[in-house]
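Sharing a structure here in structure tokens format.
Apart from one protein chain that is not included, each protein chain of the complex appears where it belongs.
The first chain written gets the first letter, and so on, giving A, B and C; residue counts start at 1 in each chain.
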Amino acid sequence: MTEPVLFTRNLCKRFGALEASSDVSLDLRPGEIHALIGPNGAGKSTLIKQLAGNISPDSGSVWFHGQDVTGLDTIARARLGLARTFQISALAMQHTVLQNVILGALGQRQAALRFFGNIMKNKALRAESEQVLDRVGLLEHASTLTGELSHGQRRLLEVAVALSLRPKAFLMDEPMAGLGADGSARMTGFLDGLRREAPILLVEHDMDAVFTLADRISVLVYGQIIATGTVSEIRENPEVQRAYLGDGGLE
Amino acid sequence: MSGLLLIEQVLNGLQSGVMLFLMAAGLTLVFGVMGLINLAHGSLYMVGAFAAAAVAAATGSFLLALIAALAAAAAAGALIELLVIRRLYARDHLDQVLATFALILILSEGTRWLFGSFPLYLDVPSWLSGPVSLGPIQYPLYRLAIIVVGLAVAGGLGLLIARTRLGIRIRAGEADREMIAALGVDISKLYTMVFALGAALAGLAGALVGAIQSVQVGMGEPVLILAFVVIVIGGIGSIKGAFIGALLVGLTDTLGGVLLPQAFGLFMEPSAATTVGASLASMAIYILMAGVLIWRPSGLFGARA
Amino acid sequence: MKMTKLAALTAATMLAGLPVMAEGVKVGMITTLSGGGAGLGIDARDGFMLAVKQAGRSDLEVVIEDDQRKPEVAVQLADKMIQSDKVDVLTGIIWSNLAMAVVPAAVAQGKFYLSVNAAPSALAGKGCNPNYFSVAYQNDNLHEAAGAYLAKSGFKKPFILAPNYPAGQDSLTGFKRFYTGELAGEIYTKLGQTDYAAEIAQIRASGADSVFFFLPGGMGISFTKQYADSGVGLPVVGPAFSFDQGILGAVGEAALGVKNTSQWSKDIDNDANKAFVAGFEAEYGRLPSLYAAQGFDTANLLISAINKADVADAAAFRDALKAADFASVRGKFSFASNNHPIQDIYVREVVKEGDVITNKIVGVAMEDRSNAYVDECKM
Partner (left out) sequence: MSRESLINLLILLAMLVVPAWAVWADEPFILTLATKVAILALAGVGLNVALGLGGLVSFGHAAFFGIGGYAMGILASHAQSYTALMEWPVLIEGTKSMPVIWLVAVVASGFAALLIGALSLRTSGVYFIMITLAFGQMLYYFAISWPAYGGEDGLSIYVRNGFPGLHTLDPLQFLALSYGVLFAVLFLVSRVENSAFGLALDAARQNSDRVQAVGIAPYRLRLIAFVLSGMITGLAGALYADLNRFVSPTMFSWHLSGEIMVFVILGGVARLFGPVAGAALFIGMEHFLGGISEFWQVFLGLVLLSVVLFARGGLIGVLAPKGARHD
């Protein structure tokens, strides 16, 4: 079995009396989509933030590409190739779509501290960024101000910026949130192909998408991972059904 | 320096601290509830002092003068809020800074237009003048009265915010602006009231201090800067922070001015020590503020930046 | 929008486009007319303009501008007056730091500068200039007089204080030039400070027998009120600035009994002074201040020079100014070799005359006082 790209060992995080992460060990293997599900308040956001580096755990460690990154901040982890999309789109709304992607490419090349030369006239960067936009189907909107995009288009742009980092792993926080049925289907199709480039840790409420995409699923309840397994294993796991899906079951 | 003198200086620091608190409380409330930076707060302090001086000159009564200061500053505050400030809540800090900077110009020169260019007369009433004995210490009665009034207002404000309906709404407004709208509170009325309350406190401070200082145009600006230092040290939006911050600034300013030249006198010749000590003392509160912010970027009791 | 007061004064300026008359003199007055220190500038201007009006000369034009008490504004106004208005003489500056910014450049360009108030030591000693005249005093004079008075009156242990800035340091130096005995304490306060509780406590604890302070403007008002209220009760002496007519109204009875040193007082007994005080009250409806008297003398000095010489002939005009051939409201008045006055400096006491709090002369602190910088001035 290959070494996981991203994994955690015994992560613990408390906020006062609330145990947001309790001994969480999770791994993301090459080429897979690993979905993280759980009811609201289960600690998914806290876990994502510890993976991305926004908050540091009380104990335990995070490993990325064979390196202990627990002490590194978001910026350093992004430089190592961990690309994140946000639950609520975090984009430069006054910039054009293309500029947002170019920002990603600048981050990937660590080239933000260049003070001369018109960045929008840099042919190589432009070509590369336009190619990324083409992949998510936003090329025709390259010159549109991001603030004028529809909600669904913004979600796609988030993914495009993540792509421009040429990451070694994706952390995606509810990429389907707020998308209509069409949008979800489109995003699902896109992510499906993406796993070959880099594995995806997917936090998602849209169960259809999760069951379509996930190679494995982990279920987080009250800060604990109560089960990890394939779609069918999770569907049949009695503990999951009891704890998480008590009323209604998995559709 | 003798222990008695030190106690007297601590009292002086306390007195300047509680006056700063009256200024800072309004600023911090207005920021906490409405998210507004109000540079013109010092002008309301000036309005209070001028109103008090005018009424004292006309009636000879210091109490009436204080009431006039409260009323005039509150009225000016409400008027400014209705005409100008409420258009600024949704704006960024930059617009607020510019607009209230413009208000300073208008209020200062407008006051000079109205009252002339010379300082006005406002004095301590006879029943509060002169020193009293606190054990071995001779201390001006009026300053003691200021400390008492300041502490009483601080306590009253604490109760107002903790116990009354207005207080509940203010706290709700600080926590979550949408929530109080959802509670069915008339938000624009609440804002006008909070602004007028802050203005009245500033006006009261202006009148109280005006009696022992100089009632003149521009008197509010140095106090304004100090009040900003106070609320930033205490944490913007926190009344408790403003109180602690005000005392810290009052004590640092007073004791720094006395102790620093003496401290330098220990190893420097006297005239150089006074110069260096006085220079450092005049920067002391800003050094304090920078230090606090570097240590705690949102102030001592601040919740949000 | 018409603002009548200034409009009337500057009406003459509007005619500036016309060819300048050969013998006409154009004066640029830069003074503080807005903000906290405006009272002083307004008094100096009013005193100056009263003399101009009384002289009734059509060949004397005055351009007046507000320096906002900002040195860089004063410099720019001086540039404007020299370049655009083409003035011959500049005057009006109240504050030493503004004078330091304006005077050297103005006299270097061949203009005359007549000071209505500010007279820093730098411009009296090494930086003196034949075209620069102080009609008021040399800055140290009133402080020297206070020191001389305390020494003469037998005080043994004064406590002295001033703000921590050059004029404050000059003040205490000037005081100590003529008071050489023991000091109970010497402190520099923050410029613009308004609360003096800490200093008053130090005075009380120091065992002093008297207090000398130099705290101009609002600082002096605050100190005097707080000192009176503290009950310390030691005799106080200071330069006239903190007990001048414009300020006494704000200090009130707290100032009663305070001694202060001044080269002018409204009760100096001479005809020129009586006429000035009466004329000023009639014109403006208030008592004149020291600044008004200085402005009035400055204008009269200028007019006396115009009567004698053409301003275009700089050497003759300079000599005419230096002769000081005018009826000063101070009585005796002449210039020392560094163009600063030689004059008597009085001790005044703050008294109540009817309902009005004002000053009364109680003695002479120094007779025919010149200044300490005469020898340093090489011109």
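Rule of thumb we're sticking to: a contact is a pair of C-beta atoms (placed from the backbone, for glycine too) under 8 Å apart; a residue touches a chain by one contact, two chains touch by 3 or more.
Keep in mind that what you see is a predicted model, and the values were worked out from it rather than measured.
K.L.:
Counting the whole assembly, list the visible chains that the omitted chain makes contact with.
P.N.:
Counted over the whole complex, the chain not pictured touches A, B, C.
K.L.:
Given the contact definition stated above, which residue among A:Ser21, A:Thr46 or A:Thr96 touches the chain not shown here?
P.N.:
Of the listed residues, the one touching the omitted chain is A:Thr96.
K.L.:
With the missing chain put back, one of B:Gly48, B:Pro140, B:Gly210 or B:Gly299 would touch it. Which one?
P.N.:
In the full complex, the listed residue that touches the missing chain is B:Gly299.
K.L.:
Among A:Val69, A:Leu106 or A:Ala227, which residue is in touch with the absent chain?
P.N.:
Of these options, the touching residue for the absent chain is A:Leu106.
K.L.:
Provide the residue numbers of chain C that touch the chain removed from this figure.
P.N.:
The list for chain C reads 1-3, 5-6, 10, 33-34, 65-66, 70-72, 75-76, 79-80, 83-84, 96-97, 100-101, 104-105, 108, 120, 122, 164-167, 169, 188, 190-191.
K.L.:
Quickly run down the residues of chain A that touch the omitted chain.
P.N.:
Counting only chain A, the missing chain is touched by 52, 73-76, 78-79, 83-84, 86, 90-96, 98-100, 102-104, 106-108, 110-120, 122, 143-145, 148, 161, 164-165.
K.L.:
Give me the chain B residues in contact with the hidden chain, please.
P.N.:
Residue positions of chain B that touch the missing chain: 31, 37, 84, 87-88, 91, 93-95, 97-99, 101-106, 108-110, 112-113, 225, 228-229, 232, 236, 275, 278-279, 282-283, 286-287, 289-290, 293-294, 297-299, 302, 305.
In this section, only the chains that are shown with their structure count from here on.
K.L.:
Between the chains shown, work out who touches whom and classify the graph as line, ring, star, complete or other.
P.N.:
Looks like something else, not a line, ring, star or complete graph.
K.L.:
If you tally contacts for every chain pair, which pair is highest?
P.N.:
B-C
K.L.:
Centre to centre, by mean C-alpha position, how many angstrom separate chain A and chain C?
P.N.:
The answer is 75 Å.
K.L.:
Quick one: chain A and chain B, Cα centre-to-centre, how many Å?
P.N.:
Those two chain centres are 49 Å apart.
K.L.:
Roughly how far is chain B from chain C, centre to centre by C-alpha average, rounded to an integer in Å?
P.N.:
34
K.L.:
Considering the complex alone, what residue numbers of chain B touch chain C?
P.N.:
So the residues of chain B in touch with chain C come to 2, 4-5, 8-9, 12, 15-16, 108-109, 112, 116-124, 129-131, 138, 140, 142-143, 209, 211-219, 222, 254-255, 257-258, 261, 270-271, 274-275, 278-279, 281-282.
K.L.:
Name, in rising order, each residue of chain C that touches chain B in their complex.
P.N.:
Touching chain B from chain C are residues 34-36, 38-39, 42, 164, 169, 186-192, 194-195, 197-199, 201-202, 204-205, 217-219, 221-222, 225-226, 229-231, 246-247, 249-254.
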